[in-house]
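Excluded from the complex is one protein chain; the other protein chains are retained at their positions.
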Amino acid sequence: MTYFSVIYLLIFLPVVALIYNILPQKHRWKLLLLASFTFFFSISKGLIVYAIGSTFLIHYIGIWLENVQEERNRVLKEAEKENKKKIRADYLKKQRRILTFGVLANVGVLLVVKYTGFFGENINSLLETMKVSFRLHIPKILMPIGISFYTLQAVSYIVDVYHEKIKADKNLARLSLYLTFFPQIMEGPICRYSETAMQLWEGNKITYESLKSGLLRISYGMIKKMIIADRLNKFIGEIYTHYGKYDGGIMVVGMVLYTLQLYMDFSGTMDMVIGTSEIFGVKLPENFKQPFFSKNISEFWTRWHITLGAFFRDYIFYPLSLSEPLKKLTTNARKKIGKYYGPLIASAIALFCVWFCNGLWHGAAWTFIFFGMYHFVLILSGKIFEPAVLWLSTKLHINREKAWYKGLQIIKTTLLVFIGELFFRATSVKAGFEMLGKMFTNFTLNSFKDGTILKLGMDLPDFIIIAIFTVIVFIISIMHEKDISIRKEISKKNIVIRWTFYYLIIFAIIIFGAYGLNYEVVQPMYANF
Amino acid sequence: MEKLIEILEEIEDGVDYENCTTLIDDHYLDSLAIISLVAELEDEFDIVIPTVEIIPDNFNSAKAMWEMITRLQEEG
Partner (left out) sequence: MKRIIKCIIFIIIFLIIIAILSKIFIPKNNTLEAGIGKRKQPASGILTEPENTIDVLVLGDSESYNSYIPLELWNQYGFTSYVCGTPAQRISNSYEYLKSAFNTQKPKIVILEANNLYTKNGVVRRIKEYIDKKIPAFEYHDRWKSLSKEDFYKSSEYTEIVNDKGYRYSNKVRIVKKSKRENFMQVNENAKNIPGYNKKILKEIKDYCDKNGAKLILYSSPAPANWSYDKHNGIEKCAKDSRIEYIDLNLKVDELQINWKEDSQEKRGEHLNYTGALKVTNYLGNYLKEHNELPDHRQDEKYNSWNEAYNNFQKEIEESKKASV
C-alpha cells in the first residue's frame, strides 16, 4: 500500500476519515494510531517491532531526562549559591550520558539495519585487494518502512527534552502517534514533537472546508506525481542503466529530466502527505518552497527537503560548531585570520559532518556520499569566494539587486543541482562521471534528429504532456512565490468556474496519469532512503 | 543596539536591519552567517550563547537579537 495506490486513496483513507468523524473526539487518536499501525504493518509486517521498540525507548529516555532535571531543580533550590555551578555541571553530565545512550541506541539501530550490507561489502572488497582470504559474512537485514524518518524524529524528541525545549511526554500512545502517523511515516516530512504531537492528539473534526482544501492539495500532488514523475520513470531508468548506449545530448536530457522527476515525485508526495493531514486538521511543516528559485546552493537546501536540512542544521551543525573545542578554534582563528575566515573553519568542519551524514542518510552507497560531499564543497567554496565575488562585482559596477543578476544566480544554482542529482541517481560514481563527461566529449543532437530519444520509453505525446504540466506547475510555483493561494482564489469564484476547475483536475489525472497496465508500478522514490 | 547593527552589516551587507523581521525566514542570514555572528556577539558583548538559543525567534530581527543579548548579559 503506497500513498498513490487505489487501495490507499479509495479505500484506506476514506474508511479512516469516515470512522474518524463518527467517533467522539476523545477517541479519535486511537483510530489514527490504529490506522498508522495498520499502514505500517501492511508494508513492513513484523518489522513494526522496530518502531514500537523505538517508541518505548524514547518514552523512557524522555521521562528519565525529565526526572533528572526535576531532581536538579529541587537540589538547586536548597543549595548554597556557591555550590550551584557545580550542581548544574554534575547534573548536566548525567543528562548527557542519558542523551548519548538514547541517541546512540536509536541511530545505532538505523546504522545496523541500513548500512550493514554496505560496510560489509566494502570491507570485503578491501580484504580482497589486500589479498586476505577471510571474508565477512554479511547478514541480510530487512529495513522497516520509514526508519530513516522516524529515527530522526525520535532523536529530535529526546534532544529537545534534554534542552528543556519541551516536556517529556508521559503518554506512550501520543508519542507513538507522533512517530508513526501514517501519512508521513514513509517519506516525511520530518516533524518536531512541538509541531505535531498535540495536533495529532486533539482529534479535530474533519470539516467540509478541511476536506475540500486537503483534497485539492492531494490532487495537486497527484498531478505532479502521476502525470509527470511516473511518466518519466521508464525513460529515466533506461538512460541511467544503459548510459553507455547513448550520446551526450541524451545525457543532458536525462540529467535535467531526472531532477524534474525527483522533484515532482517527492514534492508531489509531500502535497499528498500534507493534504491528507490537513483533512484531519493537522498542519504538518512544509518540505518544499519553490526550490528552483534559489540563488545559491545553501538557499536551495532551505527550500528543498526543508525538514531534513533543518534537522541537520539544528541537531548537527549548530551543536557541533558551537561545541567547546570548535568554539575555541573559532576564537583563535578569528584573531589570526580575521573575522570572516576565522569562524569559517569551525563551520567547515561542522558542515563536513552535516553533508557526510546527509549523503549517508540518503542511502548506503558511494553515490550518496559523493552527493553529500559535492554539496559540502559547493557550499563551502561559495562561502570562501563570497568576498572575492563581492569585490569583483563592485569593481565591475554590477548591481547585485538587478533582476538579470539574480536570474543568472538562479540558473547557475539550478545547473549545479542538476549535476548533483545526476550523481544521486547514477548507478555508481564512475557512471556519474562518465555520463557527465559524455555531455562534453560526445555532445550531438543526432538522437533528436533520428528519433532515438522517442524510443527510450516515452513517445512524443508523453513529452508534450510533461512539458504542458511542468509549465502549469511552474506557473503555480511563481504564484506561490508571490504568496498567492490558488485554493483561496478559486473558492472566491462562482460555482460554475469552481466546478469546472475541479473536473479539469480530476479528469486530467484520470486521462493523463501514468497508471495502469502500460506503466510499471513506480516504487516511492524517497521511501527507501 | 548600534553596535549590533554594525556587526550585522559587516556579516551581510545591504539588508535593512532596523526593520527586517524575517532575517532567518527569508534567508538573509544562513547558518554559516549565524556562526560568524555568534562568535562576533560573544566576543563583543562578553556573553556565551548556548545552542538552545539558536532558534529563528532569536535571530529573525535585530530587536530580537538585542533582547537575547541583554537577557544573556543579565543571566551571566
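Order of writing sets the labels: A and B. Residues in every chain begin at 1.
FYI, contacts are C-beta pairs under 8 Å (C-beta built on N, C-alpha and C of every residue); 3 or more make two chains touch, one makes a residue touch a chain.
These figures come from a predicted structure and were not determined experimentally.
Enquirer: In the intact complex, which of the presented chains make contact with the chain not displayed?
Expert: Looking at the complete complex, the unshown chain comes into contact with A.
Enquirer: Among A:Met130, A:Leu396 or A:Ile511, exactly one should touch the missing chain; which is it?
Expert: The missing chain is touched by A:Ile511.
Enquirer: Residues of chain A in contact with the chain that isn't shown?
Expert: 6-7, 11, 208, 459, 461, 499, 502-503, 506-507, 510-513, 515-518
The rule is short, and it goes like this: only the chains that are shown with their structure count from here on.
Enquirer: What is the distance in Å between the mean C-alpha positions of chain A and chain B?
Expert: Comparing mean C-alpha positions, chain B is 28 Å from chain A.
Enquirer: Can you tell me which positions in chain B touch chain A when the two form their complex?
Expert: 10, 13-14, 27, 30-32, 34-36, 38-40, 43, 49-52, 54
Enquirer: Mind listing the chain A positions that touch chain B in their complex?
Expert: Where chain A meets chain B, its residues are 163-165, 298-299, 302, 313-314, 317-319, 321-322, 327, 330-331, 334, 339-340, 342-344, 346-347, 350-351, 379, 383, 390, 400-401.
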